[in-house]
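What you see is the complex with one protein chain gone and the rest in place.
Here is subunit A:
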Amino acid sequence: MSVNATISLALDRVDWNALAGNQEKLPRVFTPGEVLMPEAGFMRGHGTFVEDENIKASVAGVIEKVNKLISVRPLKSRYVGEIGDVVVARVIEVQQKRWRVDTNSRLDSVLLLSSVNLPGGELRRRSAEDEQMMRQYLDEGDLISAEVQNIFEEGTLSLYTRSLKYGKLSQGILVKVFPALVKRRKMHFHNLSCGASVILGNNGYIWISPTKNEDQEGGEGGFAQNLSEVVPRHEREIIARVRNCILALAKCKLMLYDTSIQYAFEESLKYDVHELLQQHVIYDIGEQTQARLRDADE
C-alpha cells in the first residue's frame, strides 16, 4: 500500500496574516495598563480598573462604550457565560442532586437534577429514587447540550435542559474552538443543507451530528442515546468535511455561524476531505469564505 505524504518547505509556509490585509478603518486596540480615559464621569466595566484617577485596561482588546460604562473586550479568552447562552458541555462528575459539567469557563458548571427533564417527560418532584438513577441518565464523560439558566456569585454557571431540543448527545463529533469565534445569534442549532446538524455552543464547543428525521425527535426527553444505529459512510464523510471546514475557519480566525460554515463547506467541495488538513488548503478556504462573506455584507 502506498501512502502519499505531503511535506512542504519552510519557504512555502502560509502567511496567515495576509488574511488581515487591506483594512481601511481599524479600531483602536488597548493593552494591559494602558490609560483609557480619566475616571471622572465614567463607570468602569469588565477588563478595566481604576488607578491614579484613570481608567486603565487590564486586558488586550478593543474598547466598548455603553453610555458611561467603559469596558475592554479581549479578542480571546475563556468562556464568560451569559444567561440564555446555548452551550455544549461534558459531564465530569456525578454529585448529590447535581452533575458537575465542563463548559470551558473559569469554574466548572453545574446541572441540577431539578433542571433536567426526566425520561418519560413527566413533571414531578425529584425523589430519592431519581437521585440513585442519576448515573443512568448522565454518566461521567457524557456530552450534553444545555442552556445557561443562572450565574452564581462567584461565576459558576447553572445549566438546564428542560426543553426537548437540549439533552444528551449521541453520535457525532465534538470540535473545540476559542469561544470568541462563535458568533452570538438567535439560533445555535442548525440543520445544514449538506446533511449535517451543528450545535454551535457559545462556549466554543461545537457538536456535529447527522441530521435526524423530524418525526423521531419528539418525545425523547433528552436522554435517548442510539449508539447501535450505523451512520452511513457518505454521512460520516459529510460530518468529517464539516469538522475540517470549521477547524479551517477557526484557524483563519473567521467567525463561526451558519452562513460562514455553509460557505466554507461549498468552497471545500473541490478538495477531498483529507486534503482539508493541509495548510494551503485551509488558507484557500479561509480566503474564499472571507471574500464571499464580505460580498454578502455589501
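Note that in this section contacts are C-beta pairs under 8 Å (C-beta built on N, C-alpha and C of every residue); 3 or more make two chains touch, one makes a residue touch a chain; residues count from 1.
Please note the rule applied: contacts and distances are computed from a predicted model.
Peer 1: Unshown chain, UniProt name, "Eukaryotic translation initiation factor 3 subunit K", "Postreplication repair E3 ubiquitin-protein ligase RAD18", "Ribosomal RNA-processing protein 41" or "Exosome complex component RRP41"?
Peer 2: "Exosome complex component RRP41"
Peer 1: Could you tell me which of A:43, A:83, A:107 or A:277 touches the chain that is not displayed?
Peer 2: That would be A:107, which touches the missing chain.
Peer 1: With respect to the chain omitted from the figure, which of A:31, A:114, A:163 or A:193 is a touching residue?
Peer 2: Touching the chain that is not displayed is residue A:31.
Peer 1: In the complete assembly, which of A:12, A:53, A:129 or A:154 touches the absent chain?
Peer 2: Only one of A:12, A:53, A:129 or A:154 touches the chain omitted from view, namely A:154.
Peer 1: Applying the definition given at the start, please give the residues of subunit A touching the unseen chain.
Peer 2: 16-17, 19-21, 23, 26-27, 29, 31-34, 47, 49, 51, 56, 58-62, 64, 73-78, 106-108, 154-155, 180-181, 183, 251-255, 286, 290, 293-294, 297
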